[in-house]
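Complex shown without one protein chain; remaining protein chains in place.
Order of writing sets the chain letters: A, B and C. Residues in each chain are counted from 1.
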Amino acid sequence: MRETTDGDAPGWLTSTELATARDQLPILYINAVPVRVDDAGTVTHVGLLLGVAPDGSISRAVVSGRVLHHERIRDALLRHLEKDLGAVALPHLPTAPQPFTVAEYFPTPGVSAFHDPRQHAVSLAYVVPVAGDCEPRQDALDLVWLTPEEAASPEVQQEMSGGQDVLVRQALAHAGRLP
Amino acid sequence: MRETTDGDAPGWLTSTELATARDQLPILYINAVPVRVDDAGTVTHVGLLLGVAPDGSISRAVVSGRVLHHERIRDALLRHLEKDLGAVALPHLPTAPQPFTVAEYFPTPGVSAFHDPRQHAVSLAYVVPVAGDCEPRQDALDLVWLTPEEAASPEVQQEMSGGQDVLVRQALAHAGRLP
Amino acid sequence: MRETTDGDAPGWLTSTELATARDQLPILYINAVPVRVDDAGTVTHVGLLLGVAPDGSISRAVVSGRVLHHERIRDALLRHLEKDLGAVALPHLPTAPQPFTVAEYFPTPGVSAFHDPRQHAVSLAYVVPVAGDCEPRQDALDLVWLTPEEAASPEVQQEMSGGQDVLVRQALAHAGRLP
Partner (left out) sequence: MRETTDGDAPGWLTSTELATARDQLPILYINAVPVRVDDAGTVTHVGLLLGVAPDGSISRAVVSGRVLHHERIRDALLRHLEKDLGAVALPHLPTAPQPFTVAEYFPTPGVSAFHDPRQHAVSLAYVVPVAGDCEPRQDALDLVWLTPEEAASPEVQQEMSGGQDVLVRQALAHAGRLP
């Protein structure tokens, strides 16, 4: 794909320019909101990972992670879901690459609803039904299943950071389950 | 945003790890398919940039470009649209961050429908109605407006490369205008 | 379009069956959430129609109305937007028929988030940027422009009925503007 006219000379960047530019580029992430659904596909529960932050506070989060070089988005989704939910979670990956939203995490708070102090991350967000047993890694995070009402409640929302409280409500809105 | 469990110790990567990882990460792009619409919003024409490739062949393309560090996607869309279509094109940017598709350009052909020999680029693709006059930069690319039938025709499709022929048909499909 | 196997003999229904069935069918609606956007497409304000309900209470609503026989959805959107916002509102209709959600209004409360005591209405919901002056009809409804924060506030939300409070928050979520 040609960078159509991004510079004086449209066309390929040099390797040096590429290397320099990379330090300045946003990092591509995926966010997966794990859900339980009934036979008709209605979301009944949202899965939130639960961990202890460095300051001792409890923090809840959805599945997150980078997309690696030469990795397809759906393979990145599979990899991060397996890491966080175990090998027998049986996620039903989306058939379409269209995410329900794109969350832009900026290092500066306030530019968007999302914030990541370390980096500019752009995350493609998907709702992923999970049919199997979930076994978060022992050294990592616990997992709780909450109803849409619980997940959108102020108590739970304030236990998420970086804007993931908003992301969970966006996922519920997309699924038609915003309380 | 925490990389939930991407490594032995979940949590922040070190600066060195970040720098190393960046060389291995996909580059975030936007693709904008400029369109003319009638009063009811129906797409009547698709705008394709037209240029001469190094080998002398004519190549058509949609608006493409990187998202810069700390740049919002909608600002990247505006910037690339202005560069390619001029300052008075009056693009109607999408209200929602949800793209109509995500095009994954791999350096290896065949992994997906999209191919970029230089890099792994992941592109958020939007259909963007353009209401004003378009004046492509003189040193850059010309612009042609084609009907959906023309844009999807084999003659025009074969003048696009890297899978943008597919992307244009995906845009037409999304707009309900696939012939 | 053939009703694939909806009955013992797949294929056409008789005229009598059609007439009978129509009394039992949901009514197709559109919902349009009018918004003001800045140059980058970010939603800055949501337009809510304001009227006095039969019981004297103030009620806020988005643009709503039926799709008529042989009317395209985008023509129904145009017609209802013009009726509610006037002839010079200059709405930017969606290029794609894909709605941001489908709101199912049931006559029985609790089946979904949406309720219409008179009928089963299924509404295709769109966010529609409006660029011109809005002049609600004198005998009809007034119009107020609210920020996303105001539109999602409990005070405003409780002034909407039938689930349109949820619909407005779904629209904000889709636009990346849910507070």
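The definition used in the following text is that a residue touches a chain if its C-beta (ideal position, glycine included) is under 8 Å from a C-beta of that chain, and two chains touch if they have at least 3 such contacts.
From a predicted model like this one, the values you see are computed outputs, not experimental measurements.
Asks: So which shown chains sit in contact with the chain we cannot see?
Replies: Across all of the complex, the chain we cannot see touches A, B, C.
Asks: Which listed residue (C:35, C:67, C:128 or C:166) would be found touching the missing chain in the intact complex?
Replies: Among C:35, C:67, C:128 or C:166, only C:67 touches the chain that is not shown.
Asks: Give me the chain C residues in contact with the hidden chain, please.
Replies: 1-6, 8, 10-13, 18-19, 21-29, 31, 49, 51, 54, 59, 61, 63-73, 80, 83-84, 96-108, 111-112, 114, 116, 118-124, 137, 139-141, 162, 164
Asks: Which residue numbers on chain A touch the omitted chain?
Replies: 35, 37, 39-43, 72, 74-75, 77-78, 92-98, 100, 127, 129, 174-176
Asks: Just the residue numbers, please: which parts of chain B touch the chain that's not shown?
Replies: 101-102, 112-113, 166, 169-170, 173-174, 176, 178
Quick note on the criterion: only the chains that are shown with their structure count from here on.
Asks: For chain B versus chain C, which are copies of one sequence, does the interface use mostly the same residue numbers on each side, meaning over half shared, or is it different?
Replies: same
Asks: Which integer distance in Å separates the CA centroid of chain A from that of chain B?
Replies: Centres of chain A and chain B (C-alpha means) sit 22 Å apart.
Asks: Can you check how far apart chain A and chain C are, centre to centre, with Cα atoms defining each centre and the answer in Å?
Replies: Spacing between the chain centres: roughly 30 Å.
Asks: Any idea how many Å lie between the Cα centroids of chain B and chain C?
Replies: 31
Asks: I need the residues of chain C touching at least two other chains; which ones are they?
Replies: 174, 176
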